[in-house]
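A single protein chain has been removed from this complex, and every other one stays in its place.
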Amino acid sequence: MSPALILALSACGASLGAVFTAALRGTARRTLLCLLLAVTGVLCVAAGFAGLLHGGGAMVLPLGLPWLPMHLRLDATGSFFVLLIGALLLPVAIYSQGYLKDVQRLAPLAVFLPLFVLGMLGVVLADDAFTFMLLWEVMSLASYFLVTFEHQHAENRKAGFFYLLMAHLAGLLILGSFAVLYAACGSFEFSAMRQASISPFWAAVAFLLAALGFGTKAGVVPLHGWLPDAHPVAPSNVSALMSGIMLKVAVFGFIRVVWDLMGPGDFQWWWGALVLTAGSSSAVAGVLLALQQNDVKRLLAYSSIENIGIILIGLGLGMLLARYGHPTLAALSLIAALYHSINHALFKGLLFMGAGAVLHSTGSRDMESMGGLIHRMPWTAVFFLAACLSISGLPPFNGFVSEWLIFQSALMAPQLGGALLTAMVPFSAAMLALAGALAAACFVKVFGIVFLGHARSDAAANAHETDGWMKLGMAIPAVLCLALGLLPVLFIPLMDAVPLALLDVSLTGAVHAHGWLWLTPVDVSHASYSAPAVLAGMLCLGGIAFVFLHPRGYNIRRSVLWSCGNPHTHARMQYSSTSFSQPLRQIFSGIYQADEIVHIERHGHKLLAAKVQHVLHVHDLVVQKLYQPLANSVLSLARRLDRQHQTGIHTYLAYTFATILFLLAVFI
Amino acid sequence: MSSSFVQVLQAVLLVLLAPLAAGFVATCKARLQNRRGAGIWQPWRNLRKLFAKQVVMASHASWIFRTAPYVVFTATLTAASVVPALLVDTPLSMTADVIALVALLALARFFMALAGMDIGTAFGGMGASREMTFGALAEPAMLMSIFVLSLSAHSTNLTTMINHTLNSPFALHPSLAFAFVAMLMIAVAENGRIPVDNPDTHLELTMIHEAMILEYSGRHLALMEWAAMVKLLLFATLITDLFIPWGMTLTADPAGVVLALALWLFKLAGLLFILAVIETGLAKLRLFEVPEYLSGAFVIAFLGLLSFYMLEVGV
Partner (left out) sequence: MTAAMIQQLVDGLAALMLLTSFALLAQHRMLSVLNWFAVQGLLLAVTAAVVAYGSDNHELYISAVMTFLLKGLLLPWLLWRVIRELHVHREVEPLMNTSLTMLLALGVTLFSFHVIQPIEKISQLMTRDSMAIATACVLLGMLMMITRRKAITQVVGFLAVENSLFFAAIGSTNGMPLVVEIGIAFDVLIAALIFGLFFFQIRDTFDSLEVDAMNAHLIHGDDEE
């Protein structure tokens, strides 16, 4: 058995052991839980590295059904996602040691959090459909209990129910996809499914079921309705794991079923086009809705939808390129999508941890009551800024590298099949550029409203800095974001095993062509990027400018602010979260269709206003126009059926009598 | 003459000529409006005065406010120093990726917006909100025109694109014409010029860029203003590199470099004069007509893409 697999299994064991910490009490329980989760994280990272560098392994567990034992395999794709899981789990575990100090009832968390991690690990390691579905359901159920952790509030229960509903829908669709694949090869094992040949019609059916199922779980528009409700209500460390890892496990599932089990040879042209379109619309819709939120965690949830859209753009491009016979470029797109997955895990995890820190200090998630926290929580602000820079795709952090790679693969894509596809690629790239720039606007809003300016409430004015554990937990992803941004050339060859396994193409030669400093995806004359050079250049120039301008030391005089000659500003006069996003609300009013009511109470004269009331509701149109009517029709159908159930005993006796007559007639 | 020397010369010239370029545009505008203007050297005089003055900062400004001018200046400078102006193939040509350039300018914009929000006035927030919104809407158009330009060269590296244009036979390319118009429209929007923003005004109803740097004084203000001027020259150089690169020298010999320098200054003067004419002839757009302007630029760039596939690639 390979070392990678041993490490992965010990990670599973560690998380299983963590479940039993529920039996302990107090600080010991919290410490042991976080410690075991951290150990799980470290083992996952080690397993991932070992799997990518030295190859994985397979084994059969003596558990499961009598004729279908549980198959486990750690291959290249799996190793990458195990690495992703570990990379975020370790910092979150450290962070939880500080964050969970004030949580009263830790028992549900102690049971379900490790089960959640175990479920995700199991899904990545599964090598047959039964194991996959079993552990998928474990993951979904455990996360349901985590989402409804604070079940005293009705809206949390509602969010949890919606989440459970969509998770089950997703599970059913995925099961359907596996059923089609089973029918094609007669076995539940993935190795059999890989070899099987499948007719184009059934391949299309399997693809659609898998795309819808995994898309629901990943939060692709229009199947995303549950995400913005579920992620905010969970505890922040859980939200970090859900947004950072669980959504990626859904992406992993899609890669596993479509790229691995079905294979690039079976791709039809409209599959890539569908994924590309879904990705572009998710990216733009997600960020547009994120910009209108005032609840930090809800905003971050919508931003996750946007980033999943970006990952899908990469995957869709790859599918189109693979279908039309450009394996190297397809490999580049795949690498870009995977790189963005791990980037998103890191910076979204960090963002949720920061939001949790702010929630912990101020007691609120509402951005309209924060402000000036950079003075009260300086370290949190620094780490949060690093995450904001990363998610906005700005050099020298990691978000820029993955977006740059996607742009390069879109640019170098030659003419593909008809005019429609050829024009779709640059159009999607333009939508990606729009989404990226809007994301920058969104995170200027978040950082600016929460951390900068004056405090908008007493809670914000009296906030305290977080403790050492939380700071350490946030520092690790921040440093990793910078590292992944500066040294992609070292990291991409590490991921090379994945395109090698899926597409039979290796990128290491091209990427490494000019040494560790330059990222040259295909050819140095085509495109090259060097983050260390950019950073070094900036530091040099900045240093020169600084030294040049300070020959006699600093002389800064602190005084009142200028504000065009009116320094008596109040905290309420600052731009608020709603006002920051007003230009976009006006420009895209057709898409938002927001309900905005302004009510002015006059006092005496028509020009004297005593009170102005502004009510704004920005709905998620998809939920309003698609989910709500669907839910209403289901409910009305259920009500009608319910009336049928309320008849007396005679009706049921009559049913029984009719059935007996029918059976006699048919079988005798 | 070594190519590294020319690279450094290019970068230094770009930085030092930026205030002159801004002064040139202002003087042209003044003459066109029947005034004498303050002269080409006025921006230099302003900068010199600002560098000598003491910095006054609000008491609650954070470290972001203090470091933003340096970040903005160095990001813009880094972008400017890799753009080839005289010599096509420089030692740092591998960093001259157009998308990386755009990202560096986006980094500068991010920090400027944060600095605007740091003070906690309505002006700063408003400037930040508008700047980020319109910057975001300009991105698809910019990317689409870059796409059209890199379609034939199959690269986003500036040196490769310039080499490709210099080596291909001269022909009328409608796609390039469309991309040129789109790029001009975007350059005007990104640099905050009429018809998108008015660089001369300090009224809150009309300002975007000025609102964000309202609180700055002394050397910080000097750095921010200088960065804006460098950005203007950077865009002008980018446009000459992409559309009219003839005259740039391929080897670092003194005669070639001097000729390239003269031609570069001539092309810049022409472009800046066109900018002055546009600024004088057009009125500033209403704020919420700017998205229409930007989507018009996107449509023109996309038309360039379509005409590339329809007319130039052939069947």
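Should a chain be cited, it is by its letter among A and B, assigned in written order, with residues numbered from 1 in that chain.
The rule we apply is simple: a residue touches a chain if its C-beta (ideal position, glycine included) is under 8 Å from a C-beta of that chain, and two chains touch if they have at least 3 such contacts.
Computed from a predicted structure; not experimentally measured.
Participant: Which displayed chains does the hidden chain touch?
Facilitator: A, B
Participant: Name, in rising order, the residues on chain A that touch the hidden chain in the full complex.
Facilitator: 418-420, 423, 590
Participant: Tell me which stretches of chain B touch the chain missing from the display.
Facilitator: 171-172, 174-175, 177-178, 291-292, 295-296, 299-300, 302-303, 306-307, 309-312, 314-315
Assume only the chains that are shown with their structure count from here on.
Participant: Where the CA atoms of chain A average out and where those of chain B average out, how many Å apart are those spots?
Facilitator: Using C-alpha averages as centres, the distance is 35 Å.
Participant: Over in the complex, which chain B residues touch chain A? Could you list them?
Facilitator: Contact set of chain B toward chain A: 51, 54-64, 66, 70-71, 73-75, 77-78, 81, 92, 94-95, 97, 99-100, 103-104, 106-107, 109-110, 113-114, 117-126, 128-130, 132-133, 135-144, 147, 150, 154-157, 160, 204, 214-215, 217, 219, 223, 287-288, 291, 298, 302, 305-306, 309, 313.
Participant: Can you tell me which positions in chain A touch chain B when the two form their complex?
Facilitator: The contact residues of chain A facing chain B are 371-372, 374-375, 385, 389, 392-395, 400, 404, 407-408, 411-412, 415, 419, 422-423, 426-427, 429-431, 433-434, 436-438, 440-441, 444-445, 447-449, 452-454, 514, 518, 524-530, 533-534, 537-539, 541-542, 545-546, 549, 555-564, 569, 571, 573-575, 579-584, 586-587.
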